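What follows is a set of notes on a single structure, which appears directly below.
One protein chain omitted, others in place.
By written order: A and B. Residues from 1 in each chain.
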Amino acid sequence: MGLETLFGNSFLTTRLDEAINWGRKYSFFQYPFVTACCGMEFMSAWASTYDIARFGAEYPRFSPRQADVLFVVGTVNEKLAPVLKRVYDQMCEPKWVVSFGVCATSGGFYDNYATVQGIDKIIPVDIYIPGCPPRPEAVLDALIRLQEKVSRESVLDKKHAR
Amino acid sequence: MPVENILETLKAKLGGKVAETHAFRGDDTAVIAPEAWLEAAAFLKDELGFDFLMDLCGADYLPREPRFEVVCHLYNSKTNARLRLKARLPGARPELDSLTGLWLSADWFEREAWDMYGVDFKGHPDLRRLLMYDSFEGHPLRKDYPLKARQPRIDHAD
Partner (left out) sequence: MERPAHELPKNWSLENAGDGRLLLNMGPSHPAMHGIVRILLSVEGERIKDADVEIGYLHRGFEKTCENVTYNQVIPYTDRLNYVSPFINNVGYALAVEKLMGIETPERCKYARVIMSELSRLTDHLTCLGASAMELGAFTVYFYLINAREDLYRLTDAVAGGRITPAWSRVGGITRDLPDTFAADTAAVFKKVRANIADADRLLTRNPIFNGRLRGTGKISREDAVSLAFTGPVLRASGVPYDVRKASPYLVYDRFSFDIPVGDAGDNYDRYLVRLEEMRQSMRIVEQALKQIPAGPVNHPGYGVTLPPKEEVYGNIEALMAHFKLTYEGVKPPAGEVYQAVEGGNGELGFYLVSDGTGRPWRLRVRPPCFTLTAGLGRLIKGGYIADIIASFGQINMIGGELER
C-alpha cells in the first residue's frame, strides 16, 4: 500500500517548471568528454565506492545527441578545441556543461603554446569543479549544485538558445 | 659479439667521422658526423647487436652553431649495453638521414622531431606533423619559439 493509493483517483497541482525540472535533475545523461588525468577521478566517482548512481547521473551516453550534461574532464588543447565545440553543438537543448578540474576551467598550470586557457573560451560552462584532479567528493558536490541550478531554471528560459 | 668498449670499436670503424665521445656519469656517448649517421647506426645494429632504438629526439642549442642535435638512445638486449648517438646539425637547414629502414620505431620518433624542431629526415616515408595540427606554424620546442605564443584557433575539419 503506497502513497499513491492515498490519493485515489484524484490529482495533484504543481508548477510545470517544478515537475519538469524534478524529472530533469534526477536523470542526467552525461557525455564524458574525458581527456586526461581527471578521468581517473571521474572513474572513481563513477565506481561503487562513491557511486554517482545515487544522484541519478550514472549513465554515460557517448552520443552527444542523447546527452544532457557535458562533462569536460581534463586538459583541452588547441588541436582538440574544435572537436569539443563540435560535440557541444551536437547536443540537444536543454544542455549543461561541467568543467571538471582546473585544466578545463583555466588551463591549470599548463600555460603554454598548446593548451586552451579554459573551455569557457569555447563553450559556455555551468559548473566549475576545482582541483587537480578534483576528489570524487567534489564531483558529487558539483552534481548536487548542478541539480540546484537546474531546479531554479524555467522551461520558458531562452538561456541556451542562440 | 660481446664488445668491451663500444666507443673504441666505433672509433676504429668510423675513424674521423666520430667527432667526439664521452662517458659522463657512465652513459657512453658518441657524436657522429651527420653524413655518417646512417652508416654508424647500421654498424651498431647489424654488427654490435643494438636491437632497440629506445628513443630518438631533437634538441636545440641556440645560439650555438651547429645549433640542433638529434639524439638517439640505443639498447642491446643481449649484452644489456646502452649507447647514446648524437649528430649536430646546422641551424639554417637541419637534415639527417632517416633511420626508418633500420628500426620501425624510428617512424614516429622522427615525425615528432620534425614536428617539434623542424629537423628534416631524408628518406622518411611519410614525414608529417605528429603532435601539433597541420596549420600550426613553426616548431614549438625551438628555443626561439616563445613558450606562450598562441596561434589562431582552428576550426573543425572533417
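Convention: a residue touches a chain if its C-beta (ideal position, glycine included) is under 8 Å from a C-beta of that chain, and two chains touch if they have at least 3 such contacts.
Everything quoted here is computed from the prediction, not taken from an experiment.
Q: Tell me which stretches of chain A touch the chain missing from the display.
A: 33-37, 39-41, 43-44, 47-49, 60, 62, 73-75, 77, 79-80, 83, 87, 109-110, 112-115, 132-133, 135
Q: On chain B, what residues meet the omitted chain?
A: Looking at chain B, the ones touching the missing chain are residues 24-25, 27, 29, 51-55, 57, 59-61, 71, 73, 77, 80, 82, 84, 93, 103-105, 107-108, 114, 116, 118, 120, 125-135, 140-141, 145, 147, 157-158.
Keep this in mind: only the chains that are shown with their structure count from here on.
Q: Where the CA atoms of chain A average out and where those of chain B average out, how many Å apart are those spots?
A: 45
Q: Which bits of chain B are touching chain A when the two form their complex?
A: Chain B residues touching chain A: 132-133, 136, 140, 145-151, 153-157.
Q: Under the touch definition given earlier, write down the residues of chain A that touch chain B in their complex.
A: It comes out as residues 78-79, 81-83, 85-86, 111-114, 116, 122.
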